[in-house]
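This part shows chain A:
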Amino acid sequence: MVRVSQNGRSAWRSVLAAGALLAVTLQGAAAEGVTVKDASGREVRVEDASHIVSIGGAVTEILYALGLEKRIVAIDITSLYPPRAMAEKPNVGYMRALSPEGVLGLNPSLVLATEGSGPKEAIAVLQSAKVPFVLVPDPYSGEGIIEKLNLIAKVTGEEAKGACLAARVRSDLDAVAALRKRIDKPVKVLFVLSFVNGRAMVAGRNTAADGIIKLAGGVNAISEYEGYKPINDESVIAANPDFVLAMNRGPESLTAEAVFANAAFSATAASAHKAFVSMDGLYLLGFGPRTARAARDLAAALYPELHADKLPSETTGGAAQDCP
Partner candidate 1 sequence: MAELAHPAAARSSRNWRPGAPGATATITVLCIALLLSAVASATVGAAGIPLERLMAAAFGTGADTPLLARDQLVLWSVRLPRILLAAIVGALLGAAGTLMQGLFRNPLADPGLVGVSAGGALAAAAAIVFGDRLLHATGWRPPFELLPVAAFVGSLIATVILYRIATREGRTSVATFLLAGLALGALAMAGVGLLVFMADDRQLRDITFWTLGSLTGATWPKVASLAPIVLALVVAMPFMARSLDLLVLGEAEAFHMGIAVERLKRYAIVAVAAATGAAVSISGVIGFVGIIVPHLLRLVIGPGHRLLLPSSMLFGAILLMIADTFARTVAAPAELPIGILTALIGAPFFLSLLLRQRGVFGL
Partner candidate 2 sequence: MSAVLEAVRVSVQAGRKTILDGASVGVSHGETLALVGPNGAGKSTLLKVLSGELRPATGHVALHGKPVASYAPQALAQRRAVLSQSVTVAFPFTVGEIVAMGAGDRGGRTRDAMVETALADVDLADCGGRIITTLSGGEQQRAHFARVLVQLSCGEDLHGPGVLLLDEPTSNLDLRHQLALIAAAQRRAARGTAVIAVLHDLNLAVLLGKRIVVLEQGHIVGDGTPREIVTDDMLAKVFKVPGAVGRVPADVPFVLPHGIATAAP
């Protein structure tokens, strides 16, 4: 609790701070803290990482992979992996609709939230609270995963384990990169986020979907705009994707039949051989420890002729927990 109180406006914040202080004393964890620069560019000093609120699917996944699940006091509803997390941890709701009181009320000593958490007002309150709040960067690239891993390892004081895990992820990513090199002709992939009443919401640049398509050696069929936007029917035809990619959300998922029944999608190259790939949302778009595998799986679907091999982490049979 050395962080200087910025303006100590409200009394409840002091109460929370006192509670957190008590927690630190009781846990007696990490005496010397670390200072990190988070995704918002702020210097954040973390003294105690014993009680973590983890916001964002990839953040939770990394904490579990580092074997730090006991330190997690709460997660959010996007933390779907590992599946047991949802059952065993309290929930603070949806990462984009956070309530500062809901988060701080759990008495955490550290809040780790993925970039894109919101709303802005809630983030501003959390950042001004005495509990250190670290915004974890979320760039949609292989390097981004390593960056994420390193930051989380550093603030939790698990740098050795983190380095081991990062090395595994890196060797997996390298294997996927080698796979990409063998691709002669990249295919065009159109990621459909939602398909309601004949209207498709499609991923453009600067999206997780764009990132994973690139990682799998594909080309995003839509590069003209950023983010997820409703697409023009004729533009689907003009983009002429070789594959349509969607998230698997269980029984409510989008199906190949539904997509290709649409006149515009039926006129694409993808329609000719019913090239439709559906994958688990967090696995595909999470940009966490499993992303290299997701990219490999996607590449295997896009380029069956390459016979994508198992990744190093799979051949050694080791989960991240096996890191010393």
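Candidates were picked such that all candidates are chains of the complex that A comes from, given by their letters.
One rule holds for everything that comes next: a contact is a pair of C-beta atoms (placed from the backbone, for glycine too) under 8 Å apart; a residue touches a chain by one contact, two chains touch by 3 or more; residues count from 1.
Computed from a predicted model, the values in this text were never measured in an experiment.
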Among 1 or 2, touch partner of chain A in the complex
1
Applying the document's contact rule, which stretches of chain A touch candidate 1 when the two form their complex?
94, 96-97, 193-194, 196-202, 204, 222, 224-225, 228-239, 250-252, 262-264, 266-267
